[in-house]
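For this depiction, one protein chain was excluded, whereas all remaining protein chains were kept in their positions.
Chain IDs A and B follow the sequence of writing; residue 1 opens each chain.
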Amino acid sequence: MNTTAYAYNAWYPLAWSRDIARTLVTRRVLEEDLVVFRNEDGTVAALEDACPHRLAPLSLGTLRGDAVECGYHGLTFDCSGQCVHAPGMARPPASFQVRSYPTAESMGMVWVWMGKPALADRSQVFHLREYDDPGYSVVEGDALDVQANYLNLADNLCDPTHVVFVHKTTLASASGQETRVEHERQGNKVVTWRWVLDGPLIPVFEGLKNFGGNVDRWHYYHYHAPSVAVIDFGSAKTGTGAPEGKRDDCIQMYACHFITPVDQRSCVQHWLVLKNSPSDPAIDARLRANLRLAFDEDKRVLEAIQRNEDKPRQWRRIPLGIDGSSIKMRRIVQEMAATDE
Amino acid sequence: MNTTAYAYNAWYPLAWSRDIARTLVTRRVLEEDLVVFRNEDGTVAALEDACPHRLAPLSLGTLRGDAVECGYHGLTFDCSGQCVHAPGMARPPASFQVRSYPTAESMGMVWVWMGKPALADRSQVFHLREYDDPGYSVVEGDALDVQANYLNLADNLCDPTHVVFVHKTTLASASGQETRVEHERQGNKVVTWRWVLDGPLIPVFEGLKNFGGNVDRWHYYHYHAPSVAVIDFGSAKTGTGAPEGKRDDCIQMYACHFITPVDQRSCVQHWLVLKNSPSDPAIDARLRANLRLAFDEDKRVLEAIQRNEDKPRQWRRIPLGIDGSSIKMRRIVQEMAATDE
Partner (left out) sequence: MNTTAYAYNAWYPLAWSRDIARTLVTRRVLEEDLVVFRNEDGTVAALEDACPHRLAPLSLGTLRGDAVECGYHGLTFDCSGQCVHAPGMARPPASFQVRSYPTAESMGMVWVWMGKPALADRSQVFHLREYDDPGYSVVEGDALDVQANYLNLADNLCDPTHVVFVHKTTLASASGQETRVEHERQGNKVVTWRWVLDGPLIPVFEGLKNFGGNVDRWHYYHYHAPSVAVIDFGSAKTGTGAPEGKRDDCIQMYACHFITPVDQRSCVQHWLVLKNSPSDPAIDARLRANLRLAFDEDKRVLEAIQRNEDKPRQWRRIPLGIDGSSIKMRRIVQEMAATDE
């Protein structure tokens, strides 16, 4: 099995904000188990999910105010991880503690900082400007458990060329012609893009807008290492100047993927979509269902790849030009992981 | 993963006597697989469950008299483990044998000796005097599969302090106050005890006796290493002298736990209760159900702890004063295991 180094000093998506309340829930991130709850002031606490006495998961215990009481012997840890009660002790020593992880909220998600707490800067949590733009509506998706290394999912999210093969009935147009892909590294981000000119509308866009003819289609895959992808994709009537930058009358979406690396062979893929049209229960439900279908198509391929990678054998591999952006993306993650040392 | 050394020269609970008859059943003890059956004279035979020819489990074969015929080629082993028939041989050589394990019966259980047969002394099999006392009735429980190292269960059975946190609705009183725990090593036994004075009756005692007021409650945890726990617990009306040794009018129970270590991460917990009141189908059924509920509460915590212990990481641990008796218990087991060498 191959292993990839984790970049610890980074904000990772932890959970949908809607799923974190005044109860104890668990999440696993970078092979660490966390107990997560919302404090009385609405902030989110994330603690190591093991009482250091006997290793009972704190998540089996009880939330008392902003502290967790262990369900085995009642040791109690506040939201900073400090033990504030231990049986038979008037006052537990300062060394009695569990690790506490900095958290933040942005775009309907709770984010967690897995590295050195002193380096956690909440202003760096990922946020997309359009999320606050009243011209956009949000379609929140779900959280797919993907049994694959998160970087294999990241490869997929740096790669427009798989669409026509994996997403025949959802995201690809009927024409399916091959067009040139470009990419570029920008700081800790890789952008990969492709245009498909003068083609039919793709299936998931049907019914959103009637252009009365062929469209020009763009796909800009922004991969923010280590684990956020934003796919800027849309269509405008052919001949109205979209390739030159005019998107005045268009279907515009941003598919945001927030990936939680769980361990070397699994991750959670949270996704939401921003679209430049108002919320509409029927349209949004159909869009959500279609995108879920598409992401399940990826999941099926990625999990099969993971099973092959896990086989105890040497594979002969061949490189392709389309790998350029994912090679850059993985290099950024390696750099981030190396900086952690 | 941590591993603990087994003490082989000891009697271990193997099965309820009621479950061993004239058929072949299997049990796993200290990572060894046994085929078990009752001989025609009522004694119990326990043999290694693998025919040494091709390793077919003997338990797939046929019981013939006091011998087992292998279900693959008919090699036959008597209850001493000697091969008495092999295909194509007039008389199998003396070296054709499987291991036979000494057994005994006590307290409705079959016990097995996993060490050197010459050291097996049936007078040392565990037996509680009250089991034969007509003033007591027996409520036999069941056999819980606990996916945890047996010493983690043993920790639990040396420890009165977990009760108020794990067994809120069954074994703990509503008051839940913290009281001092004492413990003492006595030979290969550790006794741990605690008194709770002038408190309400605990839930599982309700309906057994009406004291018309508060009670004094005792808990004496007798852990006989390596794998028998007897919890002497009861209640008497406050002010009638129970703490000074008078238990004339009281509810008295002995919860007996007979633990079979299966392997490093699982064990079987057989349990029964002796109580100083007559058998009563309705009361006994309710008591059995409530205790089962309580032991399932322990099981849930112990299995979660085991999963944490199995994770490939270093844990920071903190010691507490309440660990004293379990530390002594584990030391006794280590001494017994070391003596085996």
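The definition used in the following text is that a residue touches a chain if its C-beta (ideal position, glycine included) is under 8 Å from a C-beta of that chain, and two chains touch if they have at least 3 such contacts.
This structure is a prediction, so every number in the text was calculated from the model and none was measured.
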*Quick one: which of B:F37, B:F96 or B:W271 touches the chain that's been left out?*
B:F96
*Of the residues listed, A:E32, A:D155, A:D216 or A:D232, which one is in contact with the missing chain?*
A:D155
*Chain not shown, touching residues in chain B*: 31, 33, 50, 52-57, 60-61, 69-74, 83, 86-89, 95-96
*Where does chain A touch the missing chain, residue by residue?*
155, 161-162, 164-166, 178, 300-301, 304-305, 308-309, 311, 313, 315-322
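As a convention for this text, only the chains that are shown with their structure count from here on.
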*Cα centroid separation between chain A and chain B, in whole Å?*
48
